[in-house]
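Only one protein chain is missing; all other protein chains are in place.
Up next, subunit A:
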C-alpha cells in the first residue's frame, strides 16, 4: 500500500502552471485566436480570389518558410518571436514578407528573368503588437512583388493592381501615395544635421506643429526652414498636393520626387485609379527608397493594404504591397461569398450526385430520423436527398419551416 506523505500534492489539486495558477485548458496566448467556419469561409474566399487575380496579372506564387534565422539587421527584428534551434542558433518566426522574398530572389533568381512578378500568402507573427482589435500578434497577409524593374510604369502597375484587388473584394478603398524621401530631401536641403533630422522626421510623421516648433527652437532652425517643415505636415489630400509640393521642392531630389509622383498620378489616372497623396509621410519603415502607398477604408482604423518601393541587397530594385486578410475580410460587404447549398445525403449515391450537381453534401450517419432531423435543423440543412436521382425525402415538418423562412 502506498503511504501518503505530507509533501505529496493533494489529490484534488488542479494542474499548476509555472506561476502556480491553475492552468485553464481553454487559455490562449494574448493576440492569437481561433477562426470559426463563418469567418474562415469569408477569409478563404478572399484569399483564393486575390491569389487568382494576382496570377491573372502574371504574379506567380511562392511559399516561404515561417522559420527564419534571426538577423539583427531585419527591419522587424526587434518585434519578431524568437526560438532556439537544436544547435543553439536563434531563429525568428516570420514577421514580414518583403525581406524573406528578397532572400528568395537572391538565391533562386539572381539574374532574373526580370521583371520578376511573384505573389505570396500566409501567416506572420509579431511579438510586440499590443493585442488590440485589428492588431493581432498572429495574422495573415497576401502580397505581390514586382522585382528587377523601376520607374513610373512599374509603380503605376502596382497601384492599379492594388486597386483591382480591393475592388474585387467589393471594398470601397482609398489609395494614398507617399514619398518618405521627399521629407528627407527637404530636411537635407535645409542643411539640418542627422540627429536633428530623426526627431524632425518623427514630428512631421505625427503632423505635430507644436513639436516641430519646439525642435526648431532647441536646434536653432531658421524661421524660414521651420515654415517649410510646417508646410510638409499640410501636404495631404488630392492631386492638388503635387502642385503645392512643387512650390516647396528646392533641391534636385525633392524636385525629382514630385516629377515622379506626377507621372505616376497621370499613369494611374489612365488606369482609372484615383489617388490621394500625403507627402508628410515619413519613414515608418526604413527600407522604402521611393514611393509608398496604403489603402484606407472608412470604418477601420488600420490601412487594409500597404506597400512601396525598396532596394534589395545588391541594389536590385523591387516594389510591392501586402494586404491584411483579417482587416480586409472585416470590411468586406456582407453576403460575400455566397456558399453553395449543402444537403443531407442519405446514401453515397445521393452524395456523389449532389456534389456533381455543384451542391455540398453531408452524409447521414444513422437511420434514426429524429436524430437526423435534430442535426439538420441545428446545422441549417434544408434538403434531404436519396439515391443517384436525388429524390427529396425532406421530412414534412422541416419542409414547412423552410417554406415559411423563404
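The working rule: contacts are C-beta pairs under 8 Å (C-beta built on N, C-alpha and C of every residue); 3 or more make two chains touch, one makes a residue touch a chain; residues count from 1.
Here is the rule we use: contacts and distances are computed from a predicted model.
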Chain left out of the displayed complex - its UniProt protein name, from "Peptide ABC transporter permease", "Hydrogenase expression/formation protein HypE", "NADH-quinone oxidoreductase subunit I" or "ATP phosphoribosyltransferase": "ATP phosphoribosyltransferase"
Residue of A:136, A:305 or A:346 in touch with the missing chain, whole complex considered: A:136
Per the touch definition above, residue among A:237, A:251, A:313 or A:340 touching the missing chain: A:237
Option from A:74, A:206, A:253 or A:373 whose C-beta touches the chain left out: A:206
Looking at the full complex, which residue from A:47, A:117, A:327 or A:383 touches the chain that isn't shown here? A:327
Subunit A residues touching the chain left out here are 33, 132-134, 136, 139, 174, 176, 206-211, 213, 233, 236-237, 276, 278, 296-303, 324, 326-327, 329-331
